[in-house]
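Left out: one protein chain. Kept in place: all the others.
Here the chain labels run A, B, C, D and E in written order, and each chain numbers its own residues starting at 1.
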Amino acid sequence: MKKRFTSEIIKYDGTQLGSLWAFRNFGLQGDSIVSFQGPCQVNLSEMVDLADVRDNSPIYSENMLHFIIEHFDLDLEKTIVRQRLLMAIIKDTLQQFTGVALRRSGDDLYHEDKKLSVSIATLTPVSTMIHTGLNILSDNVPVPAVGLADLGLTEQDAPGLGAAICDLYTRECSDIRMARCKVRGVK
Amino acid sequence: MKKRFTSEIIKYDGTQLGSLWAFRNFGLQGDSIVSFQGPCQVNLSEMVDLADVRDNSPIYSENMLHFIIEHFDLDLEKTIVRQRLLMAIIKDTLQQFTGVALRRSGDDLYHEDKKLSVSIATLTPVSTMIHTGLNILSDNVPVPAVGLADLGLTEQDAPGLGAAICDLYTRECSDIRMARCKVRGVK
Amino acid sequence: MKKRFTSEIIKYDGTQLGSLWAFRNFGLQGDSIVSFQGPCQVNLSEMVDLADVRDNSPIYSENMLHFIIEHFDLDLEKTIVRQRLLMAIIKDTLQQFTGVALRRSGDDLYHEDKKLSVSIATLTPVSTMIHTGLNILSDNVPVPAVGLADLGLTEQDAPGLGAAICDLYTRECSDIRMARCKVRGVK
Amino acid sequence: MKKRFTSEIIKYDGTQLGSLWAFRNFGLQGDSIVSFQGPCQVNLSEMVDLADVRDNSPIYSENMLHFIIEHFDLDLEKTIVRQRLLMAIIKDTLQQFTGVALRRSGDDLYHEDKKLSVSIATLTPVSTMIHTGLNILSDNVPVPAVGLADLGLTEQDAPGLGAAICDLYTRECSDIRMARCKVRGVK
Amino acid sequence: MKKRFTSEIIKYDGTQLGSLWAFRNFGLQGDSIVSFQGPCQVNLSEMVDLADVRDNSPIYSENMLHFIIEHFDLDLEKTIVRQRLLMAIIKDTLQQFTGVALRRSGDDLYHEDKKLSVSIATLTPVSTMIHTGLNILSDNVPVPAVGLADLGLTEQDAPGLGAAICDLYTRECSDIRMARCKVRGVK
Partner (left out) sequence: MKKRFTSEIIKYDGTQLGSLWAFRNFGLQGDSIVSFQGPCQVNLSEMVDLADVRDNSPIYSENMLHFIIEHFDLDLEKTIVRQRLLMAIIKDTLQQFTGVALRRSGDDLYHEDKKLSVSIATLTPVSTMIHTGLNILSDNVPVPAVGLADLGLTEQDAPGLGAAICDLYTRECSDIRMARCKVRGVK
């Protein structure tokens, strides 16, 4: 699995959640996780979470730390389990970086009932993908929100944090694959 | 998904990791998680983790809080991702019950480099299964270990803890299934 | 699995056979079956059955009892077996309601060589879907046809019939899932 | 898909529900359905339906018309849907042969609350399999039962009936495969 | 599996790599391989191989012997293994027809470092597909190339060669399916 933190500022508008985005843009071929900073604005017409569409909840954040993951299989449920595990990894890493207690509820992270993250997983014609964004700033987010800045981190911390999470997720996926290859079957 | 904490004391010797164990013993039909207390002794000849067999690491604990999970599909890698997520859920729940910081490394939980848990996932002819055991007592465990008792819990806390974890895992699985059914595909 | 008979009159033009139709329109999340009445007109350009397109056989009926089913897996062959089973369920239910003998041939129902139904199953990017329509009236159907009215039912019977079929299909799917979870493997 | 009615009398004791039975005994390679007559006695220790084992319901019939089906894939749920469809096919065929009304409930056939059939589907290491048996005689069956003889058929009718059902099931499977290969995907 | 060599001259521009092409154009329903002659020009905007797009390598050949294959499953990796096997079959067949030694490297065939072929495999919403083209003429191919004419074949040889390859691929696929149905499982 390939990993990359890119210092390029990219506005996340939903089009990044498309097959082979990491290959087209960074030449990363195969399963991958890419992290970057940038604003986030996804209009209703571009949203893939139809529960949010039904609730009329567009997504907006002035600056986020983003993760785009692609797995080249077609089992969306499996990728949603991976997404939840990613959120657990992010939570543990953030607690280590900041000392602040967070709470994971499904694919969301909270600090005292304020939302830190957005996340979605879906299918492309050739793969499954995950987007997760962590608010860096919480200004103008359309729901009660907290940002990494509120937890004591600065924008300068984002690259280190992004790279650490990419590294942990990549290692976990590789470790899971190896764990699958060490057990005999039972009756 | 069915869940059950049973107050019956059961010695875990590896044979519980067999297809339809929850249906045969408790009438729970379908995906399930069952929790119980009891000693744990798995001899090398019964172990399914061949890495442990190669390392000559038998498993022993005088009293554990056990979880036996069965998912009726045949994707072992997917069930290993679920297993990691289970460990994250257990970690969060324990921290909430005890206030003590724990660390997850793959499918293991640690408190200050002392091992709290054992866990394995494997295939049966008709399903995939997970066993996780948490030391209640750490005496005579063959590796540096910690038990729930060392974290301030008593045996009387085990039923509540076991039931809480069963409940959270069941809800997470159900929520994951629903999350799979709310997104449109992308390009 | 969710079920719903809606008294809303909906014209079936093929666009209902699209992913998450039941969620978008009725908030039904997860596998579902929805039934309703309405005319049916699918132009060649909208048809998914390319055998019908090759035969230049558009679909038209002045009033039908419709069923839209969505299963959130990607095995089209499996959903076609489900579709055949649905047709068998409809046949048995109709015989019980009307006392009239019907014949199932693949995914079609006939009364004395007159066609009662249309049906198709296909893949969306995130699921598999089935549409089945039963003629209520047989006027102007472009093939020799029979309608529920010809079998002695009235439009007032449609809601009860639709709800009964939704109920039976839902129960059969649930029962199949449970049957999968009660057998040990053999050699 | 291969089909065969064999006039050989075979006692069904559960061992016929094993991988490659049709290939080992009749040289039928690939998906197959084989029909034969013979007594049926499956002891609890040989039963694969653990619900029956829990209910202490052994299977016995003095003479049955049997069907053994093997599909070389590993999706048990899919084969259970096929099994239900097989029961619908058998019901329709029997009604055509006898004029007597039958009722299908899941994988069971009834005539006026008397059980006509037994059926089970399970996994082998390389395939999925179905066994269905129809009572020819109803004497000494351990539940309220009816046999083909009670419906007006004789043992001499069994070969024709068995062959007809094998033919219809084989054609339905082939037709399902082709139906999978004529539709375009939708959104 | 259906096979067909058609004497119709068809320009390959990428649109032939679309679901149900063989069914729409030739009525071939189910897995199929179709061969034909014609020029080949795929513009960058139509290419499915994003590695070629990244390398700015459009595809052009004045006359090719083409093969379009469709398998109605959704496992792209499996179809890429099939594609490699097809290239091995083509290589062996060409050596038999021409006596000239060729070299296979992945999905490419070479004669002394000159490229004889182009090939790609991808997913449609309902199937997986392969396109392979063999240069008949090597003029104006945008990379160092060789054509069947350079190996001593004429355009008149193309139908026999195309039909032979279709026949061998079809038989190999059928033989592979049967090989899957003759082995017992092991521990």
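Basically, a residue touches a chain if its C-beta (ideal position, glycine included) is under 8 Å from a C-beta of that chain, and two chains touch if they have at least 3 such contacts.
In this text the structure is predicted, and so the values were computed from the model without any measurement.
Engineer: If I'm reading the header right, one chain is hidden. Which shown chains does it touch across the whole complex?
Structural biologist: Checking the complete complex, the chain left out touches A, B, D, E.
Engineer: Just one of E:Ala22, E:Cys40, E:Leu123 or E:Cys166 touches the chain that is missing; which is it?
Structural biologist: Of these options, the touching residue for the absent chain is E:Leu123.
Engineer: Pick out which of E:Ile10, E:Leu85, E:Val100 or E:Ala163 touches the chain that's been left out of the picture.
Structural biologist: Residue touching the chain left out of view: E:Leu85.
Engineer: Could you pull out which residues of chain A are in touch with the chain that's been left out?
Structural biologist: Touch set of chain A with respect to the missing chain: 19-20, 23, 29-31, 72, 124-127, 177-178, 180-185.
Engineer: Tell me which stretches of chain B touch the chain missing from the display.
Structural biologist: On the chain B side, contact with the omitted chain comes from 50-51, 54, 74, 76, 122-123, 125, 187.
Engineer: Across the whole complex, list the residues on chain E that are touched by the chain not included here.
Structural biologist: Touching the chain left out of view, chain E contributes residues 17-19, 48-51, 75-78, 80-82, 84-85, 88, 92, 104, 106-107, 120-125, 129, 172, 175-177, 179-180, 182-187.
In this section, only the chains that are shown with their structure count from here on.
Engineer: Considering only chains that satisfy the touch condition with chain A, which of them also satisfy it with chain D?
Structural biologist: B, C, E
Engineer: Which of these, A-E, A-B or B-C, makes the same contacts as D-E in over half of the contact pairs?
Structural biologist: Answer for D-E: the repeating interface is B-C.
Engineer: If you tally the C-beta contacts, which comes out ahead, B-C or B-D?
Structural biologist: More C-beta contacts join the chains of B-C.
Engineer: Among the chains, which one keeps its Cα centre farthest from the Cα centre of chain E?
Structural biologist: B
Engineer: From the centre of chain C, which other chain's Cα mean sits the farthest off?
Structural biologist: Result for the farthest chain: B.
Engineer: Regarding the chain A and chain B pair, does the interface count as same (over half of residue numbers shared) or different (under half shared)?
Structural biologist: same
Engineer: To test your reading of the model: what rotation angle superimposes chain A on chain E by C-alpha positions, in degrees to the nearest 5?
Structural biologist: Chain A sits rotated relative to chain E by 120 degrees.
Engineer: For chain C versus chain E, what separation do you get between their C-alpha means, in angstrom?
Structural biologist: The answer is 39 Å.
Engineer: Could you grab the centroid distance between chain C and chain D? Build each centroid from C-alpha atoms only and quote it in angstrom.
Structural biologist: 26
Engineer: Residues of chain A that contact two or more other chains, please.
Structural biologist: Residues 50-51, 74, 76, 122-123, 125, 184, 187.
Engineer: Linking chains that touch, what shape results: line, ring, star, complete or other?
Structural biologist: other
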